[in-house]
Each structure stands twice: as C-alpha cells, then as structure tokens.
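One structure, pasted below without further comment.
Showing chain A:
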Amino acid sequence: MNAQKENFLLAVEGLTVSFDGFKAVDDLSFYLDPKEIRVIIGPNGAGKTTVLDLICGKTRATAGSIRFGGKELTKMKEHQIVHAGVGRKFQNPSVFEDLTVFENLEVSYSQGHTVMGALAFKRDAAVVEAVESIAETIFLSDQLNEPAGLLSHGQKQWLEIGMLLIQKPDLLMLDEPVAGMSVAERKKTAELLRVITRDHTVLVIEHDMQFVGDIADRVTVMHQGKVLSEGSIEHVKQDPKVIEVYLGH
Partner candidate 1 sequence: MKTPKHSLPSRPRRRLLAGLLALPAVLALSTPSFAAPPTSEVNTSGLAVTEDTVKVGILHSITGTMAISEIGSVQAEKLAIEQINAQGGVLGRQIEYVQEDGASDWPTFAEKARKLLRQDDVAAIFGCWTSASRKAVLPVIEQFNGMLYYPTFYEGLEQSPNVIYTGQEATQQILAGIDWAVKEKGAKTFYLLGSDYIWPRTSNKIARIHIEKKGLKVVGEEYYPLGHTQFNSVINKIKLRKPDVIFASVVGGSNVAFYKQMKAAGVDLTEEDPLLLTISVTEDEIRGIGGENVEGVYASMKYFQSLDNPNNKEFVAAFKERWGDDMVIGDVTQAAYLGPWLWKAAVEKAGSFDVDKIREASPGIEFKKAPEGYVRIHENHHLWSKTRIGVAQTNGQYKVVHETKDLMEPDPFPEGYK
Partner candidate 2 sequence: MKTNSPLQWLTSREGIYYLLLALLLVVVLPLLLDPFRLNMVGKYLTYAFAAIGLVMCWGKAGILSLGQGVFFGLGGYCMAMFLKLEASTPEATKNQSTPGIPDFMDWNQITELPGFWQPFHSFSFTLIAVIAVPVLLAFIIGVAMFKRRVGGVYFAIITQAIAAILTILIIGQQGLTGGVNGITDLQTLMGWNIRTDMAKTTLYFVCVGLLFLCLLVARHVQNAKLGRILVAMRDQENRVRFSGYDVASFKVFVFCLAAGLAGIGGALFTLQVGFMSPSFVGIVPSIEMVVFCALGGRYSLLGGVYGALLVNAAKSGFSESFPELWPYAMGALFIGVVLAFPNGLAGLYERYIMPLEKRLPVIGKYLDKDKPAPQAPPVVSDQLSAEKP
C-alpha cells in the first residue's frame, strides 16, 4: 500500500469533515496520478468545493489524510501548502481589484513571499518576463496596466488562473472555471486549460458535461460527501448509481 502511495501525486484517504454533526465529506478516498486531469462532478451540496477547501487547507479535516508528493497536507498551513505546490482557484473570481493586472501577477510571483522578502523585492527583468509570458497565455497582454477591477468577469477568471500559473504549482485546483462565461470565453478557456494541462496535474470541479468530456482523463462523481463513482467519462455516464442520483429525483 505504502509503496503504491508514493506513485501518486495526491492521495486522499478516509477524509472526513463535519460541521456541527453534518458530514460534508464522509470517509472520502481518491488518488491522482502525476499529469492527470481529474474532474469532480456531483449534484449541489455533494461536498465538491469542500474537498478543494480541505486540500488547500482552508478547512481543517476532522479525520483522514491528504498526502501530496510525500507530504501530509492536513497538518500544514495554507501558505505552506501553496509552497508545497498546490494552487487553488476559487469559484467566484477573487483577484485584487485595486491592483493592476501586472501587479496581480507580480504579487503571485513565487519570490518575496516573506515579510522581509516582500520589502526587498525588486521588479527585475526576470519578473517582468515571467509576468508578460503568463499574461500572453491568459489573453491579457493588452490589459497589463489596467486595474483588475475593470476587467470583465471572464477576464478576471483568466487572471486568477494566471495568478496560479505564475506560482508554478504541481497541482492546480480549479473550482468551476467556466461558470458565468460567455460561449466565446468558454471556448477560449477550454483552449487555455488544454495548454495548462500539458505540464500540470489538474483537479477541476465542473458542471458543464460537454466541457468535462473535453478535458477530463478521469471523472470522480461525488454524492453526499462520498465517492459515488469513478472512472472515464463514459464509464460514469453509464453507472446506474450516477443516473439514479442525477435523474432519480
């Protein structure tokens, strides 16, 4: 078992969290291979977002373990988890509206993360280059000096993804990255994700089955805090338990 675990990038085992007795995630286990694209789907309230919260340390687990590249995440602080290589995008775009796009990306740049480091941080050529290259990836090269508050909803989503990319994480977690996007933006986002997935492991929560089908290696279906089904998109679509949950009520 142990030997097997080492091969996974992320191993979630027996993960449980309860809020005042309500188990939002209940004895959940799943494993991610390196460079895998995994999509979690499930009806509202299934505990999908909570899983991401648990992995990135926003919520503390009641029981269970999350091992990531050999480190136990449940005992680590949020910023340490980020430094371990986990990046997380929130459901509602959360960018720094008072800062420019450039500054948003610069803040996320993986240097000057301590107080003293941030005080001594210089905007050198390497920084500018990194920011500009990411900006190009996320289609925001022309908006570099605009305050992020003026961006459209979709652009903010991209910016937030860009802010994750500049951290160079091993695992990217995206919570409904295309929610609220126009069709055109949706297409561009799918394109963006395909670029990203070339060299990152990605964990996505998504509702749009078309989109899921486009990107997912494997799909995990959650229901009432537990794994209902897991496998390829075709596999889970056929699973009677999944059909029951989605159509049965």
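A word on the picks: all candidates are chains of the complex that A comes from, given by their letters.
What we mean here is this: a contact is a pair of C-beta atoms (placed from the backbone, for glycine too) under 8 Å apart; a residue touches a chain by one contact, two chains touch by 3 or more; residues count from 1.
All figures in this text were calculated on a predicted structure; none of them were measured in a lab.
Visitor: For chain A, which of the options 1 or 2 is its touching partner in this complex?
Guide: In this complex, among candidates 1 or 2, chain A touches 2.
Visitor: So in the complex, the part of chain A that touches candidate 2 is made up of which residues?
Guide: Per the touch definition, chain A meets candidate 2 at residues 56, 58, 77-79, 82-83, 87-88, 90, 94-99, 103-104, 106-108, 110, 112-115, 118-121, 123, 147, 149, 160, 163, 167.
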